[in-house]
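Can you keep this structure in mind? I'll have questions shortly.
Only one protein chain is missing from this complex, and each of the others stays in its spot.
Then we have subunit A:
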Amino acid sequence: MLNFLGTIAGNILGLAGILGFTLGLMTRNLFLAAGLGAVVGFVETMGFAGFDMAKVETLDLIIAIGVGLMAGALGCAVRVKGTTV
């Protein structure tokens, strides 16, 4: 359980969370924002594993993509709510 929560926290404060949120802020299209966040989560996990699929833990990858997806969607929501453009 701690491992699971730690992985989520690491991703929220890592590239998936922060860059995913920032990219989400750049569009009003929810699906595009979530997709961009998910891509960041995927690339981040692969990058830390040296782009070697054998070194990637499936759970870590799923969590990173999930966190990126939600961060992107949240960024998009902030854009929609907080701007007129």
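By our rule, contacts are C-beta pairs under 8 Å (C-beta built on N, C-alpha and C of every residue); 3 or more make two chains touch, one makes a residue touch a chain; residues count from 1.
Simple rule for what comes next: contacts and distances are computed from a predicted model.
Participant: Out of "Phosphopantetheinyl transferase (Holo-ACP synthase)", "Cytochrome c-type protein", "Taurine import ATP-binding protein TauB" or "Amino acid ABC transporter permease", flag the one the UniProt entry gives for the chain missing from this complex.
Facilitator: "Cytochrome c-type protein"
Participant: Contact with the hidden chain only, please: which subunit A residues?
Facilitator: Output for subunit A: 2-3, 5-7, 9-11, 13-15, 44, 48, 54, 81-82, 84.
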